[in-house]
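Before we start, here is the structure in question, set down as structure tokens.
Here the complex is missing one protein chain, while the rest keep their positions.
Read from first to last, the chains carry the letters A, B and C; within each, the first residue is number 1.
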Amino acid sequence: MPNLVSRRQFTVEWAHCDPAGIVFNSRFFEYFDWGTWILFETALGVKPENMSGALGIILPLVDVSARFVTPARFGDVVELYSQIGEFRRSSFDVAHRLMIAGALAVEGRESRVWATRDAASPSGIKALPIPDDIVSRFQM
Amino acid sequence: MPNLVSRRQFTVEWAHCDPAGIVFNSRFFEYFDWGTWILFETALGVKPENMSGALGIILPLVDVSARFVTPARFGDVVELYSQIGEFRRSSFDVAHRLMIAGALAVEGRESRVWATRDAASPSGIKALPIPDDIVSRFQM
Amino acid sequence: MPNLVSRRQFTVEWAHCDPAGIVFNSRFFEYFDWGTWILFETALGVKPENMSGALGIILPLVDVSARFVTPARFGDVVELYSQIGEFRRSSFDVAHRLMIAGALAVEGRESRVWATRDAASPSGIKALPIPDDIVSRFQM
Partner (left out) sequence: MPNLVSRRQFTVEWAHCDPAGIVFNSRFFEYFDWGTWILFETALGVKPENMSGALGIILPLVDVSARFVTPARFGDVVELYSQIGEFRRSSFDVAHRLMIAGALAVEGRESRVWATRDAASPSGIKALPIPDDIVSRFQM
């Protein structure tokens, strides 16, 4: 089971908030993206900027969702927990929980493909099977 | 049936794109948000900045999702079609389709509440029933 | 004299505004960037996404500034006027004026280099002289 959980703490900035005084929804998807990079760095020990080079893969996003439970506000200290939700043959889900003061504020889920660039493919990418030794690194 | 569809055309800007040369996913949620404002302006004839004042309501987002079919790239001319997916008692869905060169690039869905500010409520807002005459304005 | 002026009209979106209800300052630099692409398209007849390929150049930004005269608010209809401020040997300035309801709201200036990619240079780019026939296209 991919039970490794990465954690990132940060503070909600003025620039993240909209005229209602709360984080505008698009920002959460920036938070999630960064959470995924940190999860992979935690599991694989490869820095985000080196991952594509070191592993020869890219992780295109095919589906994403978020459920907003409580608004996040300017100055809120956020804990973002990221974990693999599921590994499939050549794709996987990352589950994100964004906690404020110990309570769930936002839940998110990204579905990504384990892929390589492929000039011969119409989409420019080709999905690859996720190696077992990668999967095993997400288990503590 | 809420069959009114609003349409917005715009061009993908350099600033919307990431190092992969495609629109970074969070931007689509900005596009969707603006699509919803335009749909309401189209249906109700109220400018976005006057809607809260004119109707006495706000439309907090509780759930959002997107499915990425084809990447959007710098310079792509985008058609964004927005339509009510479903009206419920005091909430509703907006379905967004983002087309590039006539093909579906991204599908999105927002779930929003029809609400008013309420200082007595712990959440600061109170859901209200969506008036029938509002619902009827989203039918052509 | 580079007197060609390009014009772009757009509306300030909810997502552009901060908790003070006004456009957050970083957004103006997105507006300016897009204004520059439109100015070049207007002058040279080359679409933004083709410019680097067609001309073999890139336009790195080296300096930028803005002066905020009047806040821009949600729903404001903005006219952005962009014009070359000065052509130098291998760099140039773009002056941007952002008007709301006929009054100046923001003034901006970008300084950019006329450059090509150069793997042999430590910076990865090499400045080139701006061709006379390019300069002349910014005169009406």
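Note that a residue touches a chain if its C-beta (ideal position, glycine included) is under 8 Å from a C-beta of that chain, and two chains touch if they have at least 3 such contacts.
For clarity, every value in this text was computed on a predicted model and none was experimentally measured.
Against the chain not shown here, chain B presents residues 14-15, 17-21, 24, 26, 74. Contact residues of chain C toward the unshown chain are 20, 24-30, 33, 58, 60-68, 70, 123. Listed for chain A, the residues touching the missing chain in the whole complex are 13-15, 30, 33-34, 37, 47-50, 73-76.
We take it that only the chains that are shown with their structure count from here on.
Ranking all chains by how far their C-alpha centres lie from the centre of chain C, first place goes to A.
The mean-CA centres of chain A and chain C are about 33 angstrom from one another, to the nearest whole unit. Separating the CA-averaged centres of chain B and chain C is a span of 29 Å.
Across the assembly, chain C contributes residues 14-15, 74 that each touch 2 or more other chains.
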